[in-house]
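Just passing along the structure, written as structure tokens.
All protein chains of the complex are present and in place, except for one that has been dropped.
Chain naming follows the written order as A and B, and within any one chain the residues start at number 1.
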Amino acid sequence: MTTSQADAAEGPSRAAGALERAKTAEAQQYVLAGVLVLLFIVGAVLKPDTFPTWDNIRNMLTQASVIGVLAMGMTFVIATAGIDLSVGSMLAAAGLFGGILVGDDGTSSLVFIAGALVFATVLGTVNATAIAYGRVVPFIATLAMFSIGRGIALLLNDKLPVSLLDLNGGSFGEPAVFSLAWFGNGRIIGIPVSVYVFLGITIAGWVLLNRTRYGRYVVAVGGNREAARIAGVPVRKIIFSVYVLSGLLAGVGTVLLCARLGSASPVSGNLYELDAIGAVVIGGTSLAGGRASIVGTFLGVLTFALIFSLMTQLNLSTEVQQVTKGLIVLGAVLLQRPEARY
Amino acid sequence: MNTILEVRDLVKEYPGVKALRGVDLDVREAEVHCLLGPNGAGKSTLIKCVSGAVEPTSGQIRFQGEPLPAGDPAGSLKRGVATIYQELDLVEDLSVAESVFLAHEPRRGPLLDLDKMYRDSAALLARLGHEGIPPRAKVGALRPAAQQIVSIARALSGDVRLLIMDEPSAILDGSEIETLFEVVRRLTGEGVGVVYISHRLDEIRRIGDRVTVLADGATAANGLPATTPTDELVELMVGRKVDQLYPDRPVGTDKLLLEVKDAKRLPAVRGVSLRVHAGEVVGLGGLVGSGRTELLRLIYGLDQPEEGEVFIDGERLPPNRPDRAIKKGLGLAPEDRKSQALVLDWSQTKNVTLADLHRFSRLVLNIKTERARAREQLQQLQTVPDDPDRHARLLSGGNQQKVVLARWLLHECRVLMLDEPTRGVDVATKAEIYRIVSDLAKAGLGVLVVSSELEELVGICSRVLVMREGEIVAEVAGQDATERELLRHAVAPTDAPVLAEEVE
Partner (left out) sequence: MSRLRLLICIAAASLLAVGVAACGGETKTVTEEAAGTPAAGGDSGKTVNIIASVPPTDHGWLGAVSKNAKSQAEKYKDVKFELLQAADADSQAQQVEQAIAKKPDVLVVLPQDGAALTPVAQKAQRAGIPVVNIDRTFTKPDAATATVLGDNYQIGTLAADYIAKELKCKGNVVEIQGLAGIEVTTDRTKGFAEQLKKKCKDGIKIVAQQPGDFNPDAGLKAMENILQAEKKIDAVYTHDDDMAQGVVQAIKTSGREKEMFLTGVGGSEDAMKQIAAGGLYRATFLYNPNMAATGINMARLIGLGEGFSELVPPEVPRNLVVPAAVVTKDNVKEYEKYAFN
């Protein structure tokens, strides 16, 4: 009800400020793209031999893929004015579940992949049920799952990782298509499979958010829940669905990460949710809901991957890395929102 | 009498827009100075300049002979300029007393003096004739009308020399408006100057001393007497003559569209039955708090009813399922457009099509068709600006209402329910909305209108139902209805008469 900001009755006076704001929202992506290019140039200058190489770009994209997939789900969640703090924990739990499903003698990648996807989706559904039908605040419900998921990951194999190195489709050398190892190390025309998965999900996410009834409903629920309900949007179903989607994508993240790691570790995915949320927010999706950008999230994920790669290449110490990362994120957000500086 | 506020040649420019292009205003001590003008004329910008919320580009504002510091709300307040904004700027989670004393809480040492806060706010509310509002209640739990009273109490909590009221009566009903006027008269009696903004021309004659008319960011007439004829004022405001405020009264058919049987949800709705036929506009009158809005919510399925059934075309609607009600042809334009009807950061197009996306959706949405169809509807309603991509936030109240109407036109709904359809809408747009409602009825829709403006119900309805304390207590045929009769039904018979001249 703090409606002074929502007051538009006096057309032109309000209009001007709000119009600027609207334009800024659009421009946000361009600013972030600029930050990305700038960081790349900085990297190219500081590490001319090793940073601006095709090999390194491929490496950064691969590294971005896991967080990227999680961030796509997170974009939908945040668009409804929700939050999912449990993606990292769900990812770890799904990996362990898939791992023990396969067992010691298993060579079936499909069992692992299906197991991980299903288990992560189930955990996401628990979140969804608690939030949409139990009316638990998303922050609390997913904070609980943050703890539960990690606990399950540790419980499933007595705190130990499960090795998945054998899941390469049964052949030596190049992993078989659609085997687990293929998702980790396989390449199609020189580009890792995990990058295709990431890009595929990004494109699908863009279409879903911007070009379908579902996506429109998601943003409507975040933008004005009451108005959405009065316009006939099935609000609860929509809220339910985004957490299920987030769980499913955590499962996809599991497959990509475990494939690359050759094992499922109960401590993996630690605090991935913070990177995912960070990427979504610097991409211009509003934490208050109602405004979401898949392209922004994509750029945000790349920015994080680029920062990490650059700082590791420069061999900065941890403490310097942490401060630098924080400053870049803060700077990127400030650059995007000049109207926030008052 | 001394001039307390003197505004000279005030200009305010936003990038690309000139909101004020030279405004003059003189307000005297102990007078009620009415400020008139269509939406977008610059009224809000003007008062924001005076209250310090906005810094003018150029021009002079002198208060009690001294220049007011520009863009300094605290400074304006300290000198005795208090403002009640059109939109309630209250924090819902605070208590009434906390809201009244927000940012100037009485303190004892470093601690809040809660006792004093409760005591003083109770005294202020009593001064406004609203002892009934508990100082400890949460603001969010109050009806808008009561929230308005809290806003006024808050403005009065300091030492006020000039009180600016932006459409204070928009959400009040007859008796509450009278109480408000009492308060205003008392304040002017104490020598306070009041700037009063309203779209209701009749109020100006009842409370105003002088009138200033703004049009298009400039002063069209400065300090006219309040007795200036309505036609003249309207002409000044819109720059042309408004031919006819109310269209021909639609006559209903026998075809039953909506039937409500014994709808009940205590305490607001205590068993209501009503029927709406094709081609008629049914009014729902009554005081604020008589259960009208709650009834609409029950019919629409937004709240779970305790008892009762709703039928459309003889088919029963499942309770608490607005999506099913919409599918059956029901539409609702809610009371508060901004918080209940629109996604403000969305374009007009997206807001229009929200209830009908399935039309444009195969696997993906056909954005082009969507836009074209939305535009058709918007153009038919003469929404300005004619820009389907314009954000809803940037539209005036009247045009926002048209966007909501366009949504239900696109949906081709059978029964349209309008809750306070002209609240915060200027005279010219009001006339347009009345015409639209009338046309819809003539096209065979059933329309159910809730309004606190009795004149409006009298003007457009085929029938008017009057609600009191959650029940329908009277039905009056449109052509026989008078404001007086409706008001008589609306107030409880045991109550003291609300208006002096109503004594019979």
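Quick note on the criterion: a residue touches a chain if its C-beta (ideal position, glycine included) is under 8 Å from a C-beta of that chain, and two chains touch if they have at least 3 such contacts.
No experiment lies behind these values; they were computed from the predicted model shown.
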Given A:69, A:83 or A:180, the one touching the chain that is not displayed: A:83
Candidates A:100, A:136, A:154 or A:335 - the one touching the absent chain: A:154
Which residue of B:6, B:92 or B:178 touches the chain not shown here: B:92
Contact footprint on chain A, counting only the chain that is left out: 1-2, 5, 47, 49-51, 53, 55-56, 59, 62-63, 81, 83, 85, 139, 143, 147, 150, 154, 158-161, 163, 184-185, 257, 260-263, 265-271, 274, 277, 287-289, 308-309, 312-313, 315, 317-319
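Definition applied: only the chains that are shown with their structure count from here on.
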Whole-Å separation of chain centres (CA-atom averages), chain A against chain B: 43
Residue numbers on chain A that touch chain B, as the complex places them: 1-4, 6-20, 22, 25, 207, 211-213, 216-217, 219-220, 223-224, 226-234, 290-291
Of chain B, residues touching chain A in the complex: 12, 14-20, 39-45, 48, 53-54, 85-92, 140, 217, 300, 302, 322-323, 325-327, 332, 334, 338-346, 350, 354-355, 357-358, 361, 363-365, 367, 391, 393-397, 400, 407, 424
